[in-house]
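Only one protein chain is missing; all other protein chains are in place.
Chain IDs A and B follow the sequence of writing; residue 1 opens each chain.
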Amino acid sequence: MSFLNVLKARFLISMKIYFRYPVNVLMTLFEPLMWLSPFYFMGKAFSVNGRIEGFEKYTGNSDYIGFMVLGFMVSAYVSMIFWSVGFSLKDEMRQGVLESNWSSPSNRIALLLGRTLFQFLATTFEVILIGIVCHFAFGFTVNKNILKAISFLLPGIIGLFGLGLFVASLVLIAKEAGPIVDITNSTLNALSGMAFPIKVMPRGFVFISMILPMTYVNDSIRALLLGQTPLMPLYKEFLIIVISIFIFWLVGSYAFAKVERKCKELGILGTH
Amino acid sequence: MQSLRVILAVAKKDLSTLFRYPTWFISVIIWPLIFPLLYILTSFAYAGPDKKGLIVFQKVAGTENIMGYIVIGTMVWMAVNITMWNYGGYLREEQLRGTLESNWLCPVNKFSILLGAGIISMVLSIMFSVIGIIEYRLIYGIKFTGNLIDWIVVFLILFPGVYGLGMIFASLILWAKEVNAAVNVARGVMMILCGITYPIYIMPNWMQALAKFLPFTFGIQAARDILIMDKTLLETAYNLILCSGEGIIFLALGMLIFKLVEKRVKISGSLERF
């Protein structure tokens, strides 16, 4: 099979699996309500005439709804990458070992791309749904800087794929992968300011946040779409995000190659 | 008498398996610590660098101990959550394991097996709560009020509702198999309505009305009254009574649904593993 055929086949299979469970789509509508309500109503408990003064001091305006919804959207991409790249690589590796003759290197990359490409589109579709649901439930709305915001988001996501490789290496060595992915995923989301401005954390944590590129993705998108005050000039944030792509891909593929070799030596791939 | 023997036997069997494979213990330590953190830090953001926002919050919530306010909400939510997954999934797990039929072959009232299964979930919820309270006291420095007896009373009144809901799910899963989505919705509804991070009268009226059908709404309120607002049992009696009263209705509903499902699977023969 050619590279493109594999890519297409993989993509179609993922799509079929996704739409076989219409519950998935319904849950997409419900989940933002479930996760965001505690933040939304708590915000209400703090607001006087629609303003939260304390929050303004951190972010520049009182749009805590926009703040949390955008954070939630970005975290949807982060989770997607953690779960799908981490686990699809594991699956694929397993197949690669079982059917080593069949899977040429180009096919293996195609398999991975086909699956994640679909996941990316599905997540984008879900993010749009989240926006619509939150518009009606919480009055979420943004200004017209959407294209600019996407130009910050995309490189951020590409960088995350590199990080995904790193997670995949962890998944390969760990027997029970679920909890590891769950905890690293939530920690990364929290530290990069998904739900709150990073400055509310103790200093040590703020320092960690400042070296996570996702922090700048969250921050720049909020600055662009909500008019909130960014941590630093946006061009600097953009630069950091782009540089992080290279770092993540370098570290990620190095770790993955290393773990893959180790696993092949020890023969533990098939034992999961 | 025979039922008691069965309940204890089921509990003993589950507990010995639980302690033989103790990997779950890590999550008992970590989750109570992490889970409320997002809300706590967000509340800090809302309060502002000078914490002046807490005055606004105090006006609606009655306390400025916002950390205590949040951890109690999340603690109850976590207890319900564990019970729903563990207890709600109990019969299904026996079914997947293949041992459900062996139990059903025995000359006992099958409901006592389900009752026995509740004990392990109770042990887990107690552990979560106790470890949570210790962690909150030591690590977050939250000061709790009330005495041990008050706390036990609060735990006990939450009990029927939590287990009623667990029973409803345990039974429905046998019948419907794919109930993950339903569990997600149920815990989501609770997350939205029961006010785990805010007083419920912040919500629109129709949502408040819905919230009053859930015993946990009153349970959380009672727990806050006792544990952080230094009220006596008598002062929060209204919440205590409504929580346990609605809880008992949940429990009765759970029993009823179990009986119906028990009969149904005898006709459709869907007890076996597949």
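To be clear about the criterion, a residue touches a chain if its C-beta (ideal position, glycine included) is under 8 Å from a C-beta of that chain, and two chains touch if they have at least 3 such contacts.
Throughout what follows, contacts and distances are computed from a predicted model.
Only one chain is not pictured, and the protein name UniProt records for it, out of "Protein translocase subunit SecD", "Imidazole glycerol phosphate synthase subunit HisH", "Aspartyl/glutamyl-tRNA(Asn/Gln) amidotransferase subunit B" or "ABC transporter, ATP-binding protein", is "ABC transporter, ATP-binding protein".
Of the chains displayed, those contacted by the omitted chain across the entire assembly are B. Screening B:16, B:147 or B:205 for touch with the missing chain picks out B:16. Take chain B: the residues that touch the chain left off the picture are 2, 5-6, 8-10, 12-13, 16-17, 20-21, 97-99, 101-109, 113, 266-269, 271, 273.
Keep in mind that, in the parts below, only the chains that are shown with their structure count from here on.
With centres defined as mean CA coordinates, chain B is found 30 Å away from chain A. The residues of chain A lying in touch with chain B in their complex are 23, 26-27, 30-31, 33-35, 37-39, 41-48, 52-59, 64, 68, 176, 179, 183, 186-187, 190, 195-197, 199-201.
The touching residues of chain B, when paired with chain A in their complex, are 23, 26-27, 30, 34, 37-39, 41-53, 56-57, 60-61, 181, 184-185, 187-189, 191-192, 195-199, 202-203.
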